[in-house]
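Got a structure for you, questions after.
One protein chain is absent from this view; the other protein chains keep their places.
Order of writing sets the chain letters: A, B and C. Residues in each chain are counted from 1.
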Amino acid sequence: MSSFPLLPDSASTISDQIDALFFFLVAVSVFFSLIITIALAFSAARYRKGSTASRKGALSDYLPLELAWSIIPLIIAMFIFGWSAKLYLDMHVAPANAMEVYVVGKQWMWKIQHPGGNREINELHVPVGRPVKLIMTSQDVIHSFYIPAFRVKQDVLPGKYTTQWFEATKPGEYHLFCAEYCGTSHSGMIGKVIAMEPADYEKWLSGTSSAGIAMASSGAEVFERFGCKTCHRQDTGLRGPALDGLWGKQVKLADGKTIVADQEYIRESILNPGAKTVAGYQQLMPTYKNQLTNEQVNQLIEYVRSLSATQENQGNNQ
Amino acid sequence: MSNTVHHSVVDRENDYIHAGYGLKSWLLTVDHKRIAILYLISITIFFFVGGFFAFLLRLELMTPAGDIVSAETYNKLFTMHGVVMIFFFLIPSIPAVLGNFLVPLMIGAKDLAFPKLNLMSWYVYNIGGIFALYALVNGGVDTGWTFYTPYSSTYSLSNVVPVVIGAFILGFSSILTALNFIVTIHKMRAPGLTWFKLPLFIWASYATSIITVLATPVIAITLCLLLFERLMGVGIFDPALGGDPILFQHLFWFYSHPAVYIMIIPSMGVISEVVTCFARKRIFGYKFMAYAIMAIAIFGFLVWGHHMFISGQSVYAGFVFSALSFMVAIPSAIKVFNWTATLYKGHIEFRTPILYAFGFIGLFTIGGLTGLFLASLATDVHLTDTYFVVAHFHYIMVGGAVMGYLGGIHFWWPKMTGRMYNEAWAKFSALILFVGFNLTFFPQFVLGYLGMPRRYYIYPDEFQVLNVLSTAGATILGLGYIIPMVYLLWSLRKEKNVGTNPWGATGLEWTTQSPPITHNFEKTPVVTGEPYVYQEEEKVVE
Amino acid sequence: MSNNSDSAVGHAHHFTDMDQQREASTLGMWTFLVTEIMFFGGLFVAYALYRSMYPEAFAEASLRLNLLLGAINTGVLICSSLTMVLAVRDAQSGKVKGLVRYLIATIVLGSAFLVIKAFEYSHKIHEHLIPGSSFQFAGPFGQQAEMFFSLYFMMTGLHAIHMIIGIGVLSVLLYQAKRGRFTAEYYSPIDVAGLYWHFVDVVWIYLFPLLYLVSRH
Partner (left out) sequence: MSQHVIPQKVYYLVFVTLILLTLVTVDVAFYNFGFLNIYIAMGIATVKATIVALYFMHLRYNPRLTWLFAGAGILWLFIMFVLTIADYITR
């Protein structure tokens, strides 16, 4: 019972904006609650049975009044809606320069991997002043990655990626909670977010034991080990499409649709190759669903992406 | 029918309670009033079961560490608390007890359209209850009342199946009652009783029934799919098997959001009756009130996605659901303002029921306004799945719906039993409830804003002070619920001491004796006037 | 219009006359059918979603259904709807004999539907197309095809349960009809059972193309 705060930390670029809306809502609520309370108290006192106050002009119907108290709240409500929708959209679209961090939730821990390869469990180190985008998936049930001080929260789903982003503004240690009920130790699925000055963050990156192998290189290893190269590399004969330059491109599918090659698509291609077939190819690729862990899939994705980073203008992939 | 006893020599009274003796005459009754009493008993039992779980929850949350129960037990406690309170208590509460008792009386009918179906619904309710209780003694269930997949379908090791079957069966009981009300209100109104002469409680019951009929089947099929997946191991909702967990959430909330209006609209009906009676004044804006009820019922179906703003639902769907959620607040606003306006320039008499009505209006307003924080997309991201949500819905469901239910029980108790309870005690307990309630749940708003997630068994130290306050409040609140049990039951020992119309209220139910005879009315009433014609001064009909 | 409230059967005590009673039961049944629409509706939503997610798999899996049997069953069901409506018609005009005959025909046709359905199910068991651990589906879409069959069994199974209930209800009515319970004044139970029966037919009218005809081209 050391401290007794009434306001949460506010430590991200969005948190103050959310608080502004929150306090606006508090003001609206206090305003309406007070009106109602005062009106009730007034009537209760003045018009109690037997009091001599005049009841002349008591109404049981008055259209202008009805309309007034339908329309005024509606206007206020729509104003709040507009404001909150704008903020919500901002919270959804991560800036292009965001640093990406992979998160895998499982009963009952958070596994985190930075692109540089650093892994952590139940801790997330981030630099302040730089947008960070979390690319999240779950190994089992639905979890939710919640950092109250940043006012961000997003469900983490099995079989699919969800993302969220934030930019920390104040160095410090903040709570990390799992906010979606996920079983016995749901309340133990907690951790810390440590926001650091960029320099400290760099130091931390190089200082941790797990540092070293970038995700992309681990991915290359996985690519090798699971035999992906037998179909996806020039020198072994291309039974599948070449993956160089794939990242971010429009892929033409057999059913005529096109789709952008992003995390979600590549993940699906690996785990559920039957779902979408690339135009001009046979559905040959086996599923790796029960062979690869989520972390390995994430590494493969970073690897595939790295293939495009080096060969920026390799043309499109058929 | 067999109520020919009333002119026998024995000192028997001619009301529905004395229409037959012995357990069998109750268990096989098709009289809507007796079925209401049967429901009252079942529901009260479940309320105390659910309240007992709540009490244990609060006890555990007094300290940040887990000390009284284990984590598994805690999870089972809040799940069973939510399931029992929502499905077995609040949803049937007013419709099945007060609605059953009052709908035929208020419209001047002899019974509901399908009396046997009505009895059946009580049995179905209890069969559902038995499944739930079986799950309980067999070790409980730990999925949360929302049964989110894939946790409930694949991962949970607890008694999901019996509880889901119980909830499924229970759904039919709600549907049967609702169907009965709809047909009764359409087809069996007394001559002259046109739609806009109906008491607002009837409008509320009608709207509630419409929601029930349209929404409940969806939860039924959703639970079927869940069972199918869990028992057969096939993928409907589990992504590991090709399913989509968000579909479950859509189907679940398609029912469960309208269901929150199933819980609150009947209370709104009760409050409308109570407010106008004790203000001795016609309800303000009768037609607006009736339309508002229907609007809530209909638009309530369009907002379910506001429970899924962070679930991975599309941003655009979020926009639509958020905007519609704000719109559905408007008819609620109309109701709050109109009750307030009804009291203005009335002759307010401070009897017990109106104290509950005051409590309802205030607490529902706070609960509803905090609903706006959640309907607003950006703030919901922070507040969802925290204690802010817990506080929001307890304000509406306990502060609103349960207060309304208790207000209704106090209002119609003399009609149902022919006895008046001790009003000094009744007023005292209303006060206790109000104080205890706010102490329990107001701190939870702050906790939620600070970021304490719900369904947490252990929590960081800095949240303790507020949790202790909440637990203290819950103790007072629990006490506040026990007092009415005592004085209401006590009142039954007294002589019949009320006349036909102890409150001087309008409405057909107050024109027949208390307690009413089996056929409700000696002679089918004919209605000519408007509802709620309260004279300037009260006219007590004895 | 009948308003002979003292007819052989008479209206129940809480209604004012036969008309009120009949209108109440018809409205009650329609209300019930609304709940049925929403009940099956949940399944249809799931079906629509997964079909749009996995179009190829659904096309492939649908080919494993026996179109001929499905089509025959559709015909059988439509015939049973015809005999049902004729039963109601004879009830309206107080022709007890015709009523009995048509009720029997409806029950027989309904049972024929179930027998054919049972054949189809047993074929699926042989072909390991029952979802669950024994499910086998050659080809690239195993898991998604399993989804199709899950929905297939849920939808047709639920429909079959409705048929069984319907046959049960009709059998009781048949028994009562034989004992002369129904007259030109009092036949709402037949009328109402007819509504239910036709509704079950309507559900099948949608199930048939959705399940059997996904992609025959």
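Basically, a residue touches a chain if its C-beta (ideal position, glycine included) is under 8 Å from a C-beta of that chain, and two chains touch if they have at least 3 such contacts.
This structure is a prediction, so every number in the text was calculated from the model and none was measured.
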{"item": "Partner chains on view for the chain not depicted", "value": "B, C"}
{"item": "Hidden-chain contact residue, picked from the options B:76, B:189 or B:250", "value": "B:250"}
{"item": "Omitted-chain contact residue, chosen from C:45, C:69, C:112 or C:158", "value": "C:45"}
{"item": "Absent-chain contact - pick from C:126, C:179 or C:217", "value": "C:217"}
{"item": "Contact set of chain B toward the excluded chain (per top definition)", "value": "186, 214, 218, 246-247, 250-251, 254, 301-302, 304-305, 313-317, 320-321"}
{"item": "Residues in chain C touching the chain absent from view", "value": "1-2, 19, 22-23, 26-27, 30-31, 33-34, 37-38, 41-42, 44-45, 48-49, 52, 67, 71, 74-75, 78-79, 81-82, 84-86, 89, 92-93, 194-195, 198-199, 201-202, 205-206, 208-210, 213, 215-217"}
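By definition in this document, only the chains that are shown with their structure count from here on.
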{"item": "Touching two or more other chains - residue numbers and ranges from chain A", "value": "none"}
{"item": "Junction residues of chain B, two or more chains touched", "value": "none"}
{"item": "Chain B to chain A touching residues, read off their complex", "value": "71-72, 75, 142-144, 148, 150-151, 154-156, 238-240, 245-246, 279-288, 309-312, 315, 318-319, 322-323, 326-327, 329-330, 333-334, 336-338, 340-350, 358, 361-362, 365-366, 369-370, 372-373, 376-379, 381-382, 384-386, 446, 449-451, 453-462, 464-465, 536, 538"}
{"item": "Complex contact set, residues of chain A against chain C", "value": "255, 272-275, 283"}
{"item": "Interfacial residue positions of chain C with respect to chain A in the complex", "value": "54-57, 140-141, 143-144"}
